[in-house]
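The complex appears here minus one protein chain, its other protein chains still in place.
Chain lettering (A, B and C) follows the sequence in which the chains are written, and residue indices restart at 1 in each chain.
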Amino acid sequence: MKLASAGLLAVAAALIASCATPQRDYQPDALAMMKRDFHARGSAGMDRLNQDSVQAACNKYKDEPPQGVADKLQKEQLAAIKWPADGKLLGDWKAGEKIAQNGRGMAWNDKGGDGGSCYNCHQVGPRESSFGTVGPSLYQFAKKRGYGADIQRYAYGKIYNAKAYNLCSQMPRMGHVGALTEQQMKDLTALLMDPASPVNQ
Amino acid sequence: MKRALVLGTLAVACAAAAQTPDPTAAEFDKFREIMEQDNPAELFEVKGEDLWKTPRGPKNASLEKCDLGLGPGVVKGAYAQLPRYFADIDRVMDAEARIVHCMITLQGFTQAELAKAPFSSLVRTPEPVSIVTYVAAQSRGMKFASPQNHVKERAAYETGKAIFFYRAGAFDFSCASCHGVDDKRIRTQPLPNFTKPEQAIRAVQGWPGYRMTGGVMHSLQWRLNDCYRQQRFPEPGYASETLSALLTYVTVNANGHVYRGPGIKR
Amino acid sequence: MAEPMKIRATLQGDVADVRVLMAHPMETGQRKDAAGKLVPLHFIQTVTAQLNGKTVFTADVSQAVSRNPVFAFKVKGAKVGDKLSITWQDNTGDKRTDEVVIRAGS
Partner (left out) sequence: MHQTRRSVIKAGGAAALLAAFGGALLKPGHTLAAWNKGAFEAKNIADAMKSVGVSNAEESKAIEIRAPEIAENGAVVPIDITSNIPGTTSISVFIEKNPFPYTGTFDFSQGAVPYVHLRVKIGESSPVRVVATAAGKHYTTAKEVKVTIGGCGG
């Protein structure tokens, strides 16, 4: 009797445990469904549904990867950044402002890279009031952080590949995926770093 | 250029507005309400009712035998209880997917022709868009109650959730990149957090919607399609199971909230 | 062909509250189509409202009126059951008339 009830209890406990444990992972179902239902359009091929190593880690760990995983992948991303051969990181901030304003690029009807979409998510220059708040304000970026070479390098690198600094950042990897050219990234870096840029007034 | 000038003059006012409760948004809401009183969406509602009741297509049949989930021909309240599972096709369908299904099975249209140009333009409003506007209007004032009884309805919710959080594409975005956190905005557009019930209603409220930009009627199928364009993904199939799953996820999250009928959008 | 208007005419006290939705593209002549060609001017120019056959309200408007126009006006001294007809005519000569009966307001 005792044994039987103990057995029942064990079964009950197992049942409760199975209810309490997280449900099965639906991500493979989701991906299979999307691969069946989506089609390539314009510049956006079906390969865009595939996860690269960074996306896979962020999906797997719900944007909170363990330190070891994050460190390893960030190092890889950082190593893949192509720094300008001429060593110069600052372009023309005026051109940078235009790129920051432009939200086009990499969508179906876009030929390729075009704009940086910066204002979609960030406050940048003081004159544009229509700015997003998904990312932090970049107003007075260098005024607050300093104009030194290390900050310049960080700004350029962050634009090139935000994931090299914060693995599951919501910011696109503009240089890594070819959404912006080297010159465009230099211009954006100037927008953030040039003492004459309105950003630093 | 003009825009830049205008924005320049607004900068001071809006910079202040960004910190405090947004008076611009309040002003938008006030006049949005006025515009909802006389919403051109109603023109499409009338058109949709006519399309529902008129025999059409190769089979010269009306849609009055279409089962939107509450029995053949029952339109009242059906929209608020979609997406749901349909045994006849063994899948969960959202309102427009179901209407398309009925147009195929009852009227003899083909999926290919309906999916060819499924979204409104300045010169053309596809028939399913008007029909879904009519159907949606018949749930005005009712609470969303997308069911989670059938095993496939629960699976659609979970799959939809996984789709919602799936990051990929050129910009590493998922739906959650924009709609997974509180109190953010893109440019000046507020971004509701669809993972929370009280905000998820904003994913479905006002749709189908008359869009002031262009003055065209759009449904949720269009809205989700445009999300994926901006997400830099490939294109989701029109009336596909993926979109039904996503709509299941957001609608179930919004269950219990009152649907106000076809709306007006920026 | 011109599509039906949607007219709501309800009595509040002795004032009829009339609200009209019209299906019309209201093309400004400045918009380009998908092929890059200018879409010609196409807009409602006049609106006439008659209560029991007598003109009560007219509008002469430009292409600056929004696509799918909305107009509202009020007529004092109207009664439930009065006939209200509204006619619009556009710059191409196309026109449309719809008629409703004034209803009691809620």
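As a convention for this text, a contact is a pair of C-beta atoms (placed from the backbone, for glycine too) under 8 Å apart; a residue touches a chain by one contact, two chains touch by 3 or more.
What you see is a predicted model, and the numbers here were worked out from it, not measured in a lab.
Partners of the chain left out, restricted to shown chains and counted across the full complex, are B, C. Within the complete assembly, B:Gly214 is the residue of B:Pro55, B:Pro72, B:Pro197 or B:Gly214 that touches the hidden chain. Interface with the hidden chain, as seen from chain C, comprises residues 2, 4-9, 15, 19, 28, 30-32, 39, 45-46, 48-51, 53-67, 69-78, 85, 87, 89, 93, 95-101, 103.
Where chain B meets the omitted chain, the residues involved are 2-3, 5-7, 9-10, 24, 27-28, 30-32, 34-35, 38, 42, 46, 49-50, 122, 188, 212-215, 266.
The working rule: only the chains that are shown with their structure count from here on.
Taken as a graph of touching chains, this assembly is arranged as a line, each chain contacting the next along an open chain of partners. Per-chain Cα centroids separate chain B from chain C by 29 Å. Counting only residues that touch two or more partner chains, chain C has none. The multi-chain contact residues of chain B, meaning those touching 2 or more other chains, do not exist; every residue touches at most one other chain. Remark: chain B residues 7-8, 10-11, 13-15, 18, 155, 158-163, 165-173, 177-178, 183-188, 191, 229-230, 232-237, 240-243, 245 touch chain A in the complex.
Across the interface of their complex, chain C is touched by residues 37-40, 42-43, 46-47, 121-123, 210, 212, 214-215 of chain B.
Note for the complex: chain C touches chain B at residues 3-4, 6, 8, 19, 21, 23, 25-26, 31, 33-34, 39, 66-68, 70, 72.
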